[in-house]
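Got a structure here, written out as structure tokens. Questions coming.
A single protein chain has been removed from this complex, and every other one stays in its place.
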Amino acid sequence: MSETAEHHDHGMSDAGYIKIALILAAITALEVSTYYVDFGPLFMPSLMIMMVIKFVMVVSYFMHLKFDNKMFSFLFYTGLALALFVYITALATFKFFIA
Amino acid sequence: MSHIDPVLTKEKAIDTVTPVKSSRRRIVTALAGVSATVFLTGCATNAPQDTFVPKGPNAKIIDDLNMIVFPIAGVVGVIVLALATYIFMKFRDKGQAIPAQSHGKPYVEITLTIVPALILTVVGVFTFRGIFDLAETKDTELIINVTGQQWWWEYDYPVQADQGISQPIISSGQLVIPVGTKVLLRETSRDVIHSYWIPALNGKKDAVPGRIHLLRLEADEPGIYAGQCTEFCGLSHANMRMEAVALSKEDFAKWVAGQQKAYTAPAAGTLAAEGETTFINQCSRCHQVNGIKDANGKPIISAPDENVYSGAAPNLSHLMSRNTFAGAMFDLVNEECRADVWNAKSEEFGAKYLAGVSEDCLNEKDLRAWLRNAPAMKPMYADPSNLEKSNGLYRGMPNLGLTEDDIDKLVAYLLTLK
Amino acid sequence: MAIIERPGSDTTPAVVTASQSLGAVKRPVETKGWKEWLFTVDHKKIGIMYGVVAMFFFIVGGVEALLIRLQLAAPNGTILSADQYNQMFTMHGTTMVFLFAMPMAAAFANYFLPLQIGARDVAFPRLNALSLWLLIVGGLVLNASWFLGGAADGGWFMYAPNSGPVFSPSNGVDYWILGLQIAGVASLIGSINLIVTVLNMRAPGMSLMKMPVFTWMILVVQFLLVFSLPVITVALVLLMFQRSYGATFFDVSQGADPLLWQHLFWIFGHPEVYVLILPAFGIISEVLPTFSRKPLFGYPFVVFSGASIGLVGFGVWAHHMFAAGLGPVSVAVFSVATMAIAIPTGVKIFNWLLTMWGGKVWYTTAMKFAIGLVMLFTVGGLSGVTHSVAPSDTQQTDTYYIVAHFHYVLFGGMVFGLFSGFYYWWPKVFGKMLNEKLGSWNFWLMVIGMNLTFGPMHILGLQGQPRRMYVWTEARAGEGMFNLAFWNLVASIGSFILAVGVLVFLINVVYTARKGKASPLDPWDARTLEWLTTSPPKAHNFDRIPVVHHLDEFFHRKYEEDTATHTMKKIAEGEDLVRAEEEAAEKDIHLPGPSYWPLVLAIGVGILGMGVVYGVPIMVLGGAIVLFASYGWVLEPSVAEDIDFDPPSTDGSTKEIAPLG
Partner (left out) sequence: MAETATHTADHASDHGHHSSTGLSNNKLAMWLFLGSECLLFGGLISTYMLYRGRVSDGPHPSQIYDIPFTSVSSFVLLMSSLTMVLAVTAAQRKDDRRTNLWLTVTAVLGATFVGGQVYEFTTFIREGLGFTTSLFGSSFYSLTGFHGVHVSVGVIMLLSTVGIIKKNKITGNKAEVVELVGLYWHFVDIVWIIIFTLVYLIPA
């Protein structure tokens, strides 16, 4: 595959990246705010959701996974999924999520 | 780079290969050999740790599962091996033409996937039931705390009025339980991981430091059931054995009473009394004998934690009520007496066991050797120069450099610890 | 060997001199003698070196096994002390798994994978060399412990807290950690390399479903490695921090939970056993069709069952912990998950049998070993199924019944597969056939020896003999003629028959090297692309990159179906095909040049590791070498100057000598 062809699908402008970064910054600010403001029962779920959103945004946009070949997504997300599966299962056998 | 040698053709290569016929005969012989081997399975009689001889309901649950899965495995094995043999006899190269290049038949494939899946589903269902049956603990009648350490087991019977246990009993090596009683072991360890296993009564369960694991035992009949530590626990793992002794309920009550008997110091002037002094000087820093008092009449509390890494040494209060010592590695009784107890009929067994070790029956040779130089009898610390890693604390019993005199006295004294 | 070959121009390869203008250090250009091997980046040479190293460690591990069996032949054995025995089985297990089985699979993978997919080399030739050297460094570090105060003595799964500094006070465990860590990095690099190779370097037309099964299985194995090695890396790091820097990860007095180690080890360890067996499955999936003269039955099923074994393999690790106190729910789940693995494995067994069905089966030694695998592995697999029933396993775990299980799958399965591969591919690699008569002896001695050694272990275990005991006692051996004492003796005798079997193989190798017949180009009437070149293959593998139209491309170039009778008709000999390729050779073939850096980097890593035991200065030295080598690596010229060629080149097109890695 030639260089130019590869670049086309990366299709984001610098401005786009800056926008993403601003959103990330905003979410981070929100995350930090949980430290000061009481979110009640929403505390854990909201933190987890925000974490996942940030993660996915960096991977999809900054790391181009959204625009790149599916093969890359497969390689990376397989590792991620396996990691989640084995470690959550292992922690579950320690009764980690119950205690 | 090599070029092709036109002289060497394929036919040449083929006749370097062994003729087919002789290998067929050999295959048959080998198969016969293998099946003969398989047939002879289980030929040892009375192997003390045989896993196919359940002597209690928990082991029975496992045995029932074995009776499902082993035949299935056996039948599948025989089918596959027979099929393989048939195929490679039948489809030998007899000069036939190259076969059609067929790539497979999906319906065969799918059948061969589904059949094993179904078989395993059945096995799985029974397995599920077995697992949860074995995990049942609600109907427990007797609780015993079992603690593993390098390289022996300690048993601690907490106070349980309904079992006649009014003060804690601490013992080692041989676990004593009443028959027909649902016993719950609460296992843990003081150093590394060990595993408690009495095959006739149940499968094994690891004793992990920092955790308490539960294991149920129940024996149908009085007798001695052998077992062995089955998690590698260092140097003397091979020598970390144990026995479960099942007594009738009445005999068990007697045993409990015996273990709770108060200490009587040996009569003054006897060899045993001298032995008591030696014991106090040499041994009681590690070994507890309940009720023993020093010259001032103060009770002596041993402090094994200052001497042994695991922080424990066997409680010797009723040493002579046991049958084996040092992690059940050695017999405490000599051969004749041992046979008398171990081979006793189930009705007589209790009385014989409760009689304990008399002077005539004592296996003096091993006990003396033990006192003379324990690490020579049982590997305890591979390299004493490495003791600094454990802050000078021993793993196991050290060589105390006793004289033969001391040993005479000590043996006499130990014999009083009934 | 030539760095740059231009077969179009002449048979004499172009000679390259060191590049002068670029990089920190000149590239090595040796084409002869030991330097050719030390600095090579040729996947075939690297493959052979992997094989030699693995064979060496097989003998080391085998001698350790023999000592174990000598000690256990009779009750209260005195050949080894308790301490020595514990080191012996620990190192036996570790050596066999990490220094024999994995490297031997890597040998096959390195050599044949590029050939099977019609490539000139792997994707990252220098990284490939680095993997080899790191493995050797790891093996040396691991075994150096024998001479530096005693080897590791905690068993190959090194359960905490027994592996802690108090309970295992010699440095053996430290070397064990370092050796495995280094060998692990080697495998990780190797697996990334091979995955990229398979994904990217296939010959035109070779879709994934036209790939040889061996390549497929190696691909699955590399995925298993990529995703399981980091887990043991974590475990080893934690243990190292505890032993060397005072952390308390497994120190129960600080509140640690020893089961953490078990989880981390087995999350790696179970996929690892499939890492060991799948290459062997791949090998016999080439051998069985070749010698049955039929394609593999149900190719897609074999491929997908391999992949699903790999995937499910990540979800069953706790079956090694059925007695560890996980609680009934976890145990039940893992028990059933484990049973599920029997299904795809069964698919493989049945497909192999059906491959032979209706075939024209030719019993070469390679084929015998392959059939041996099918039968012996089945026995081991079925005892595995009896373990998967968790309550039954609590009677079996840590007894010789387990030892029987895993030697049947490892020896009867994996080792037989590898030996099948030796006999099958020897002519390809060395241009000479291993002697078939000796091969037959080799096979039968191994079959008999293996069954005598490991067969009785089923009985020993089920009758209650625990594993890892430096002595056993007659008191627990039972009565009767066939008591445990008898079977222990049989097992020990068997192990020596086995050793003779292995010895016959070594004799065969020497004999073949001295007196062996040159092999015809296609001695087995084979089916896959690695045979579409000379034996041994040229440095650049293929004169012309083949274009693939079929699964079993090579076979289909030789045979054509007679449409009338539906029988296969030979239309060409392998020799003709190769000659045709030679005539149509491509003009500008470039190959990566040799490099110093993989070796230097590996040595640096070794020194860095020793720093953990011998202190910070050593570590700094090692680190400096690593850094230096990394820069050297990166700056190594990837382009040769025109004047580097002899005769100097004028056109710019063939200048490149080093793809990256």
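Going by the order they are written in, the chains are A, B and C; count residues from 1 in each one.
The working rule: a residue touches a chain if its C-beta (ideal position, glycine included) is under 8 Å from a C-beta of that chain, and two chains touch if they have at least 3 such contacts.
A quick note: this is a predicted structure, and the numbers were derived from the prediction, not measured.
Contacts of the undisplayed chain with the visible chains, over the whole complex, involve A, C.
Touch with the chain that is not drawn comes from one residue among C:Lys44, C:Arg69, C:Arg202 or C:Lys360, which is C:Arg202. Of the candidate positions C:Ile192, C:Val275 or C:Ala477, contact with the hidden chain is made by C:Ile192.
Of the candidate positions C:Ala160, C:Val220 or C:Leu238, contact with the hidden chain is made by C:Leu238. Annotation for subunit A: contacts to the undisplayed chain at residues 1-3, 6-7, 10, 14, 17-18, 20-21, 24-25, 28, 31-32, 34-35, 44, 47-48, 50-51, 54-55, 58-59, 61-63, 69, 71-72, 75-80, 82-84, 86-87, 90-91, 94, 96.
Contact between subunit C and the absent chain runs through residues 22, 119-120, 123-124, 126-127, 130, 188, 192-193, 195-196, 199-202, 204, 206, 226-231, 233-235, 237-238, 241-242, 245-249, 254-257, 260, 264, 545, 586, 588-590, 630-631, 633-636, 638-639, 653-654, 656, 658-661.
Here, only the chains that are shown with their structure count from here on.
Rounded to whole angstrom, the centroid-to-centroid distance between subunit A and subunit C, based on C-alpha atoms, equals 36 Å. Centre-to-centre spacing of subunit A and subunit B amounts to 51 Å, using the average Cα coordinate of each chain.
Here subunit B touches subunit C in the complex through residues 1-6, 8-10, 12-13, 16-18, 20, 23, 26, 30, 33-34, 37-38, 40-52, 59, 61-62, 65-66, 69-70, 72-74, 76-77, 80-81, 83-84, 87-88, 91-94, 96-106, 108-109, 112-113, 116-117, 120, 123-124, 127-128, 130-132, 134-135, 150, 191-193, 195, 197, 199, 202-206, 208-211, 213, 226, 228-239, 241, 309, 379, 382-383, 386, 389-390, 395, going by the rule given at the top. For subunit A in complex with subunit C, the touching residues are 71, 78-79, 82, 85-86, 89-90, 92-95. Listing the residues of subunit C that touch subunit A in their complex gives 199, 223, 226-227, 231, 257, 259, 263-264, 267, 314-315, 317-318, 326-327, 330.
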